[in-house]
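What follows is a set of notes on a single structure, which appears directly below.
With one protein chain held back, the other chains of the complex are shown just where they sit.
Note that the chains take the letters A and B in the order they are written out, and that residue 1 is the start of every chain.
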Amino acid sequence: MLRWILIFPLLGVFFHTFLGYRLGRRAVSIVGPAVVGLSFLVTVGVVIRLFQLGPDGALVDRMFPWIVAGRVDVWATLRLDALSAVMTLIVTGVGFLIHVYSAGYMARDEDYARYFLYLNLFMLSMLILVLADSILLFFVGWEGVGLCSYLLIGFWYSEDQNAAAGKKAFIVNRIGDAGFLLGFMLLFWTLGREGVWTLDFAGFREHANLLTPGVATAAALLLFVGATGKSAQIPLYVWLPDAMAGPTPVSALIHAATMVTAGVYMIARMHFLYDLAPAALAVVASIGAATAVFAATIGLVQNDLKKVLAYSTVSQLGYMFLAMGVGAYASGIFHLMTHAFFKGLLFLGAGSVIHGMSGEQDIRKMGGLREKMPTTFLTFAIACAAIAGVPPFSGFFSKDAILFQAFASEHGHPVLWAMGLAGAVLTAFYMFRLLFLTFFGQTRADHHTAGHVHESPPSMTVPLMVLAALSVAGGWVGLPAGWLWGDRFAEFLAPVLGEPHHGHHELALEYGLMAVSIVAAGTGIAIAYLFYFHSPELPARVAASFRRGYQLLLEKYRVDELYDATVVRWTFGLANFFWKLVDVAVIDGTVNGVAMFIRQQSRTWRLLQTGNVQNYALTFMLGAIVVVAFFLLR
Amino acid sequence: MTGETILFLVVAALAVVSSLAVILHPNPVYCALSLVIALFQVAALFLLLGAHMIAFLQVIVYAGAIMVLFLFVIMLLNVQRDVEPTPAGSRAVAGIAAGVLGAELAGFFLTRPLPAAAAPGPEDFGSVLALARALFTEHAFSFELTSVLLLVAIVGSVVIARRA
Partner (left out) sequence: MVPLSWILALAGILFAIGGAGVLLRRNVIVMFMSIELMLNAANVAFVAISRHLQSMDGQVMVFFVMTVAAAEAAVGLAIILAAFRNKLTVNPSDLNLLKW
């Protein structure tokens, strides 16, 4: 039954490949979202069945034998447990909304069938990733989403920089993938030496006790390298801002709601490994917290609407890894879910704004869109409130849970908490800066663009509204302990992720920290109000006083330039060497050399073919002489 | 020196001389006629060796039919004397090669011990009857095949020599 969740997008892929352009725009824009919608319905159905199975239940679909060789017996198996149920619902649900939105957004694009082909292919890969029961199948999905990311970022490849952005994403991901491969191969091999040959998550979990802490830490860190690539953490986050070159719904789906969350999901799945390696957890938490603050600082000064959101995504992913790193796996997944709602909404809203502004993406040229695009404005504002952590919106509950765990968990630390808090202030600030500059005040666009500003069609606004509703209410499944029904979310995930680390928490501590969070959010919003609503001349003055700092942030700390000067140049040099020396001289030389040799030989030997019969007869005669001589001399 | 031996030497000498004429005379008609003489010498040789039927066949088929065909073609093509003489180098090479081969062969046969002669066979050795007996019993299949071969040759030569 689970396989039907995958089959529908697969059918979509075939449809768009072979029939898409033949049957026209209408058909494609119906089939594309429809297959995802069907997947979603199947998902809902199986999740209901899962509920009926009780807390430890899981649905398994062993599809077909895949690699049966020697001591390895891997089937392609899908598993729906609590964790994958949450992920699948998010992927299909939000995915469906974004597909519907895309039908409107890409309505005038030439390559509509190719777009939905890639989008459906992405859905297929992501679903394989979240439903896989073995790490090998998981990796198939992992690679698949990487591929689709490349295809979709570089969708308008006729512009060189779009193609370059796609390549950058793929290559940086590949570096992470190398770490990931090493990680799970290490696990496979180590367990194999103990006699356990398995590649299933269940198998790893069952025999994790056979791993020494050293091996566990090494494997955990290697897998985390893969996560930094896929989920854009320090040091492999650099592809995400560039990925904004792709169509905006792609940014919403892949680089906010789903693909980038794969790394977080991976850690949740392998949490038993990380539980054995506290050192690795510390690394994860540190990098998560650092990334959260680092990316937030860059987002403060960016002027491109989508770039702000991109850095915001990197930052929020940092929060998720912070949660994982302090052992609060359920909280990390909780934030993953709420983030999918409000970040997806933010990107779709941005798309709506860009669409209404005839392609303009610079917020310095926007303003005053509140009246002309009311639905977009309202939903965008809700999302801003959610991401800033304003209660009772969804983001408040998830972010607050993370901050609390960062402080109070046994793996937590006050410094981590402080970094998270700082990030929260910055997040609130830059998001409301965005809101104010885009929607409030006088319009700063030129006359032509301003005249064309219009609200988007229902195919785009309805998904906005749905996501807005989720951004409001989505957090209510994970209330702090003691409030109404408490943290149902964590309870649901407990069979898979373990009991939430309550540590020694006193209610007072929790409420105290919660109050601090709210104050932090409020502070950020207040400063944004001051800078961009009340006294618009302030930002320029502050930027002038801290010019060097401002420049540094604007140029995103020149990290790309650093990478270019070190790694990239060196790699190009190596590639050049291999090209000129090995490929051209040695390999081509050998192949061409063989050909040249043969040609030269043939030029020589063909001179024997004089075409003159008497020459041939002479050869016969000489042969006869030799033969007779042989007999004569014997 | 028996009469047979003397006869043999005469016939051999004539065969060699006329063969040389075949390869050396510039006028192709004379070459053909020399070849006819050579063929007659060979027929005489066959008679000396007791192969009566074969000798007659040699005269009828070779000298009588094949050489006639050659002469027809020579006349048809109106072939003149050789226009350009063979270059000296080629002549030397040909002469040396052939000379070497001839010397080798002659030397081989004259110096090596040959298998012993068998006892004299049936009375009609070499006669029509003997040949027919061999052809139609032991070698019947090959005999039939030659008829096919001749058919192919007839059809082939007609097709090839046709005016397009």
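Here is the rule we use: contacts are C-beta pairs under 8 Å (C-beta built on N, C-alpha and C of every residue); 3 or more make two chains touch, one makes a residue touch a chain.
Everything quoted here is computed from the prediction, not taken from an experiment.
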item: Touching residue (missing chain; options A:161, A:551 or A:614); value: A:614
item: Interface with the unshown chain - residue positions in chain A; value: 606-607, 609-614, 617-618, 621, 624
item: In chain B, positions touching the absent partner; value: 4-5, 8, 12, 15-16, 19-20, 22-23, 28, 31-32, 35, 38-39, 42, 45-46, 48-51, 53-54, 57-58, 61-62, 65-66, 69-70, 73-74, 76-77, 79, 82-86, 90-91, 93-95, 97-99, 101-106, 108-110, 112, 114-115, 117-121, 125-126, 130-131, 133-135, 138-139, 142, 146, 149-150, 152-154, 156-158, 160-161, 163
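Operating definition for what follows: only the chains that are shown with their structure count from here on.
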item: Centre-of-Cα separation between chain B and chain A, whole angstrom; value: 94
item: Chain B-facing residues of chain A, complex; value: 614, 618, 621-622, 624-625, 628-629, 631-632
item: Of chain B, residues touching chain A in the complex; value: 90, 93-94, 97-98, 100-101, 104-105, 107-108
